[in-house]
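Sharing a structure, written as structure tokens. Questions coming.
All protein chains of the complex are present and in place, except for one that has been dropped.
Chain naming follows the written order as A and B, and within any one chain the residues start at number 1.
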Amino acid sequence: MHFVLVHGGWHTGEGWRSVVNKLERMGHRAFAPTLVGHGHDVDKHGITHAVSRQVVVDLFERENLHDTVLVGHSYGGSVIQKVAEICAERISRLVFYNAFVLEDGQCLFDENPPHYRDLATQLCAASPDDTFLLPFDICREAFFNSVDRDTASELWHRYFSPQPAQPFRDKLDLKRFYSLDIPRSYLNCTEDIALPPGPEYGWHPRLSQRLGLYRLVQMPGDHESLLTSPELLAQKLVEAGRK
Amino acid sequence: MHFVLVHGGWHTGEGWRSVVNKLERMGHRAFAPTLVGHGHDVDKHGITHAVSRQVVVDLFERENLHDTVLVGHSYGGSVIQKVAEICAERISRLVFYNAFVLEDGQCLFDENPPHYRDLATQLCAASPDDTFLLPFDICREAFFNSVDRDTASELWHRYFSPQPAQPFRDKLDLKRFYSLDIPRSYLNCTEDIALPPGPEYGWHPRLSQRLGLYRLVQMPGDHESLLTSPELLAQKLVEAGRK
Partner (left out) sequence: MHFVLVHGGWHTGEGWRSVVNKLERMGHRAFAPTLVGHGHDVDKHGITHAVSRQVVVDLFERENLHDTVLVGHSYGGSVIQKVAEICAERISRLVFYNAFVLEDGQCLFDENPPHYRDLATQLCAASPDDTFLLPFDICREAFFNSVDRDTASELWHRYFSPQPAQPFRDKLDLKRFYSLDIPRSYLNCTEDIALPPGPEYGWHPRLSQRLGLYRLVQMPGDHESLLTSPELLAQKLVEAGRK
């Protein structure tokens, strides 16, 4: 199987490294591009959702990928929705891994609880380049809840960097996405509380049900299971991504 | 322990074979009758809910069963609701295994989402005998989501056959059922998405809560766990069915 793995906010493709290694040991091939404007030592001015995601479209074309499983994590869900509109015939299945599934005309902030939006607004205003970094103390509780504090701290410092805010504000035209008939899966980690669980903001089944007919795969794990449980995640990505 | 296992739509008693074998190896006794009008090479004209379920009542009487755990899967939930009204004193516990628990006066289609009902209507109209078979591509995603496509295909072709529609349309008088005080359990497979998860159509807790005081047992698994995870299911049926 061929995978393209699209990371979420604050991350880069580096975060998938252990997952990619495991997938390769299982005999698969996996690409993990870094969205434009993500990472340390990168100019983050003027990054939009369209600018950020172009690297994924380019990857599909440069590598001439076909019959490929396109995975989006968290913010990456909104990315694969738009990439699927362009690369539909190259994609065998979309996998939304605790990922946003936006409705036509929405932006990512529309699906965040108000206290996250307000915090983002404050942090962006205080930044030189309209970016924000979710504080460690919040991530430790809501993103890294399955591991100890030292592990959480090491992973957060290594893999998190300020996120350009504009891609979270861009309203996406998703009419074409909702006309596609690419098979799709939702992979849900049962302890993921990056979005508050429940009918108002939770990942599943609130966002998954927007996919219409979809395959559900679940595993124990938190929002950062790509870092905290990469071996199990790789197995579940295969279960979610296979025909 | 003695079990009577009532299958769901599109199935026959054959689907329980691995579960029955496991239960017997654990020292229990299990019957898995085929509802009337189910299976290949069977006349399916004129089958109603009452006609279909009579075989279960007959089994209780013919075998003179007492102190028996009566299990219903999926559509079989509505069957055991009606059988319990007649055989109450023979039943030690009802086990609803990802099963419909209908309210008084409802039919099974009342608890299905509109797109399933519409699909059923179309397929029935195109059939010679008012039956319908849920297409493989839907079952592969929503019923067999825990296994690979080849396994799903083999199981679907072997165990699925057209379902008479009238039993899904028959409104059931369940006043007596709701006056019974037979102990009851709900066995929920946590990846069962045959009904769309969530407050509107999901199995649990939406349908389970209609049982009043009930015992909850859960396991990982999809809607076809009787085929895809029969050993674990047998253990969980014991946990759900014991005193």
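The rule is simple: contacts are C-beta pairs under 8 Å (C-beta built on N, C-alpha and C of every residue); 3 or more make two chains touch, one makes a residue touch a chain.
Quantities reported herein were computed from a predicted structural model and do not represent experimental measurements.
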If I consider the whole complex, including the chain that's not displayed, which of A:E24, A:E154 or A:E191 touches that chain?
A:E191
Of the residues A:V36, A:V79, A:A120 or A:A142, which one touches the chain left out of the display?
A:A142
Full-complex contact with the absent chain, from B:G46, B:P113 or B:P205
B:P205
So that we can see where the missing chain sits, which residues of subunit A does it touch?
138, 141-142, 145-146, 148-149, 190-191, 193, 196-199, 202, 220
Go through subunit B and note every residue touching the omitted chain.
183, 199, 204-206, 208-209, 213-218, 239, 242-243
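Rule of thumb we're sticking to: only the chains that are shown with their structure count from here on.
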Chain centre separation in whole Å, for subunit B relative to subunit A (CA means):
37
